[in-house]
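Excluded from the complex is one protein chain; the other protein chains are retained at their positions.
Coming up: chain A.
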Amino acid sequence: MNPAADFYRDAFARVATTLPGSELPWLRRGREAGLAFFAEAGFPTLRQEDWKYTSVAAIEKSRFMPPPPTANGVAPGLIDAWGLAGTQRLVFVNGRYQPRWSNIDPLPGGVTLASLAEVLERDPQRLEGVLGVLPAGYPSGFAALNQAFFSDGVYLDLAAGVALETPVHLLFVTTEAGLALHTRNVVRAEAGSRACLIEHHVALGDGAYLSNTATDLVVGQDAEVEHLKLQQESLKAFHVAALDVDQQQGSRFVSRSFALGGGLARVDIRVGLNAEHAACTLDGLYMTDGRQHSDHHTRIDHARPYGTSREFYKGVLAGASRAVFNGRVIVQADAQHSDAYQANRNLLLSDNAEIDTKPQLEIYADDVKCSHGATVGQLDPEQVFYLRSRGVGEVDSRTLLTFAFAAEMIGRVDMAPLRARLEKLLLGRLPERVKELV
């Protein structure tokens, strides 16, 4: 029994009847199974290989509380400021769907887009196989707590051949300190369908809270799904996110993760290339300052032949911040003709910043193409001198080069309103003088 177990058991007893689907016996059993798993496993510790650089002891000590079932107010103006043009927008405040701030335009036939709570109300059997069990394969204390406490999230189902052209913007807002929020998203893209999701986390104020989110994605045969993520949690927040992707034959999946906020942020992305000719791209940019800690763990499982994976993560670390990149790529014996590439580049802007980067290639097939590389460095003094020799001040030169380093990842985002937002956020970190240059 771990010491946090009693606290969460009590918390669960208080809120269980207010959670969506509480009247469904299978879901109740599923939630209790999550709680039981957590009681056994507890929070991850530094002794676990996957968590050796990221201590979550502060989460355990903080005793964050589940949110009240009714949402606190958020000024609509703020929602609009966070919004992105040309999207279907679903707003979740403190883990609960808010229809009045959301905006879902008429959908093409074959698309179901709703909150999980709505689906559990209307059509619960759609979710029984997904929500009734712990996320398969990789249970952790966070997954177990999510399973027990999840309060809402999105459900997106695309029938075969359907293209949802409008990106889906999932805006998760936290309004106060002290909360433990557990959200869960379920996406099913049937054969030949297409969609783009933007998972976006923001906060009112600068308090400490836990945002523990899990997204479960199935990309059917020849389907295409893009998952864009913008993490702007408060600088004292704990953000723990899991993204599990099951790819079918010929499917394509793209993940782009922009981790800018959070005091401690941990992202786990696990992709299974579970049929032939599946392809995935995982990109990311983490920018940390002060005492921020940002951790990306990726795991790509080439389970079948002719899979392709492309990974490219960049980090910019300032202050006394710390980041972790762990990229695990497994090529199973059966996965001949796999093609995997991984790169991780880091810029350390301060002597006190620290990066732990670790590529992990496990290759059991013999006819494969795999490469990886990681770099950690400061700005290139030749580049700095070149700019200075043209009259640009030293500080401006360094800032301009840092901007250029980070901007490469932003340039890869096709969705224009998100790209513009990211550029603005990046520019917001630059002094006025340099903003005029770019």
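Observations on the structure shown:
As a working rule, a residue touches a chain if its C-beta (ideal position, glycine included) is under 8 Å from a C-beta of that chain, and two chains touch if they have at least 3 such contacts; residues count from 1.
Going forward, contacts and distances are computed from a predicted model.
One chain of the assembly is not displayed; among "Acyl-CoA dehydrogenase", "FeS assembly ATPase SufC", "Peptide ABC transporter substrate-binding protein" or "GntR family transcriptional regulator", its UniProt protein name is "FeS assembly ATPase SufC". Annotation: of A:D105, A:D123 or A:E394, A:E394 touches the absent chain (contact as defined above). Listed for chain A, the residues touching the missing chain in the whole complex are 380-383, 385-394, 396-397, 400-401, 403-405, 407-408, 436-438.
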